[in-house]
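Note that one protein chain is taken out, while the other chains of the complex remain in position.
Chain IDs A and B follow the sequence of writing; residue 1 opens each chain.
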Amino acid sequence: MSTVEDAEGRTPRRGELSWWGRLQSNRNWLAIWFMLPAAIFLLMFLAWPLILGVWLSFTDTRLARPGKFIGFENYEWLWDDGVFWLSVFNTLLYTIVASIIKFAVGLYLALLLNRHMPFKAMIRSVVLIPFIVPTVLSAIAFWWIYDAQFSIISWSLRQMGLIEQNINFLGDGNLARASLIFANIWRGVPFVAITLLAGLQTVSPSLYEAATLDGASAWQRFRYVTYPLLTPIIAVVMTFSVLFTFTDFQLIWAMTRGGPANATHLMATLSYSRGILSGQLGEGAAIATAMIPFLLAAIMISWFGLQRRKWQHGENNE
Amino acid sequence: MSDTAVQKPTTTTHVLTADTQEGMTYLESFPRRLVTLWLPLGIIMFILLFPFYWMALTSVKPNSQLIDMNTYNPFWVVEPTLDHIKRLLFETAYPRWLWNTMYVAAASTFLSIFASVLAAYAIARLRFRGSQMIGAMIFMAYLIPPSILFIPLASVIHFYGLFDTPLALILVYPTILIPFSTWLLMGYFKTIPFELEECALIDGASRWQILTRIIVPLAVPGLISAFIFSFTLCWNEFIYALTLISSVQNRTVPVAIVSELVDGDVYRWGSLMAGALVGSLPLVILYAFFVEHYVSAMTGAVKE
Partner (left out) sequence: MDKKFEMNRRSLLKGSAAAATIATVGADQLLNYATAWAQASPFKPENGAKISVLRWRRFVEAEDKAFMAMVDAFQKATGVSVTVTNESFEDVQPKASVAANTGSGLDMVWGLYSLPHLFPEKCLDMSDVADYLGKKYGGWTQSAELYGKSKGKWICLPVATTGGLMNYRISAMNKAGFKEFPKDTGGFLDLVKALKKNNTPAGFALGHASGDANTWLHWALWSHGGNLVDKDDKVVINSPETAKALQYVKDLYDNFIPGTASWNDSSNNKAFVAGELYLTSNGISIYVTASRENKAIAEDTDHAYMPIGPVGRPTELHLAFPILTFNFTKAPQACKAFAAFMQEAENFNPWIEAAQGYLSHFLNAYDKNPVWTADPKRTVYRDVSKRTLTPAGLGSLGEKAAAAIADFVVVDMFANYCTGREDIKGAIAIAERQARRIYR
């Protein structure tokens, strides 16, 4: 409703304004001005290379040699490529498992951090550490923690007499997947937690008070007060968490390079390895382009999630 | 909704946010608190911090102890050495890399947040024609991952004549920062009551004034989140920094450390981890300050 009022309030004065005034006040023009800086960045440094990238996927370009248009040849090849489908499977597994756990642990941690306790500020900043350490370097640290011979985890378990041989963290396909997922979760939880914590703090205490007076249990208060109010933040954080997990590269590259025997190749690492390392740019671009539908789906889900939320929000306000 | 919040003094806030269990916190018994709060928090914190401890430990361990797990307990260090850190600080251009990283991260974060505040405000509040579309399109920015974007991007950067300058990174990083910041801020802007803005409009304030005087101050926690996110992402970025910068003196910390401290098939573990540690310290300090600020900014925002 607010929009209508606003427009009506301004109508009588509109005729008197110069074109400059109109540019400043007309909502559409105003919007353009406001969008301009972001648009310039995105068009110059993203849209252009992106179009180039999609175009590449329809060519047989190799590194440093222009290719010619070959239609869907790259995609046809990938369609029958076991390694490619393995990477799709890995990517989905990696993204889904890591995102769900990141969300669950992150939310739990946020709720814990939201409680009253001594050294609150310190604990909160300390929690962010995994997010702060440069990814490549924490990946190298993890790589060492997972080392086949010098793993600290294997060592501890051996000392405790629980295992006799070192755990083959990165040498066994499934274990390698699990290890990488764990490292990804480790890196991602703090960010999810802190952002959700910020969201939690925007929830007005009076709502809890009212709910408590109505006799709501702790779970009910979370489910019917906290959770609905958090949804916009959750949607954004989780969308980004999904996107960044989906396109993760550094962690895998530093630890396994897609090995053992391609068991941990994600689409991003595969596209890099095919496109850059073996020089088949066109094919690499096709793998990257093949990620678009998945990412699009992820975005759509959260986008509509947000829309619904806004709706509810509007109703609540009325 | 906001009215009630305004009337609540800080004391209530503190009691009630602290309280997610039955009734009042101060009545909660210690054992119960131990199980519901300290134990899980302790476990999570341990897991989150252990790799960091490991890095710190490695950075002061003499080489001979690093791979000898039989004579020395790997969880501890005998005769710690500062050699790795010394080597890092005085035998490499580390201070220079640190400065580059900060400069690049600060500049591109500032640019992105500026652009994002405007864009988020336009999308969330101006409700112009096609605002939904634009919002979705900004999001599309993530559709192609940097791992493959960097070759076409490198050509584009060459075309602009920015290759091997810090400016290349400063201008490229916003493409990964703006979409997130914009969306995050849209979320925050939406939680600010429309009434505030309407009152200001009736009082004759321009949109710009509304944005800078009302919306932005109220969205400080969101801005901090966006800042934390953006700054860290710049700090960590690897692929663009690797390909768009070629000279040693323009490198950023992650790239420089990896390329300078790995000798073929020999990793200089101590210095690598020292580099990670020293590289993270400025951020830890910065964040320690901000997380504090975060909380107070929050109460401030509620009070107004």
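The definition used in the following text is that a residue touches a chain if its C-beta (ideal position, glycine included) is under 8 Å from a C-beta of that chain, and two chains touch if they have at least 3 such contacts.
In this text, all values refer to a predicted model and were calculated from it rather than measured experimentally.
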Item checked: Option from A:114, A:212 or A:262 whose C-beta touches the chain left out -> A:262
Margin query: Which candidate, A:114, A:273 or A:289, sits in contact with the chain we can't see?
Written below: A:273
Check: For the chain left off this view, which of B:32, B:129 or B:158 is in contact with it?
Finding: B:158
Check: Which residue, B:67, B:82 or B:133, contacts the hidden chain when the whole complex is considered?
Finding: B:67
Next item on the list: Kindly note down the residues of chain A that lie in touch with the hidden chain.
Entry: 62-65, 77, 80-83, 146-150, 165-166, 168-173, 176, 256-263, 273-274, 276-280
Next item on the list: Please give every residue of chain B in contact with the chain that is not shown.
Entry: 63-64, 67-68, 150-151, 154-155, 158, 163-164, 242-243, 246-248, 258-260, 262-267
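The working rule: only the chains that are shown with their structure count from here on.
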Notebook entry, point to check: Hey, how far is the Cα centre of chain A from the one of chain B, in Å?
Noted result: 14
Check: Which positions of chain B touch chain A when the two form their complex?
Finding: 1, 4-5, 8, 12-23, 25, 37, 40-41, 44-45, 47-49, 51-52, 54-55, 58, 67, 69, 74-75, 111-112, 114-116, 118-119, 121-123, 126-129, 131, 134, 136, 138-149, 151-153, 155-156, 160, 171-172, 174-175, 178-180, 182-184, 186-188, 190-191, 193-194, 197-198, 201-202, 206-207, 221-222, 224-225, 228-229, 232, 235-236, 238-239, 253-254, 257-258, 267, 269, 272-273, 275-276, 279-280, 283-284, 287-288, 290-292, 294-295, 298, 302
Item checked: Residue ranges of chain A in contact with chain B within the complex -> 2-3, 5-6, 9, 24-25, 27-28, 30-31, 33-39, 41-42, 44-46, 48-50, 52-54, 56, 105, 108-109, 111-117, 120-138, 140-142, 144-145, 150, 152, 155, 186, 189-191, 194-195, 198, 200-202, 204-206, 208-209, 212, 218, 221-222, 232-233, 235-236, 239-240, 243, 247, 249-250, 268-269, 271-272, 275-276, 281, 284-285, 287-289, 291-292, 295-296, 299, 303, 310, 313, 317
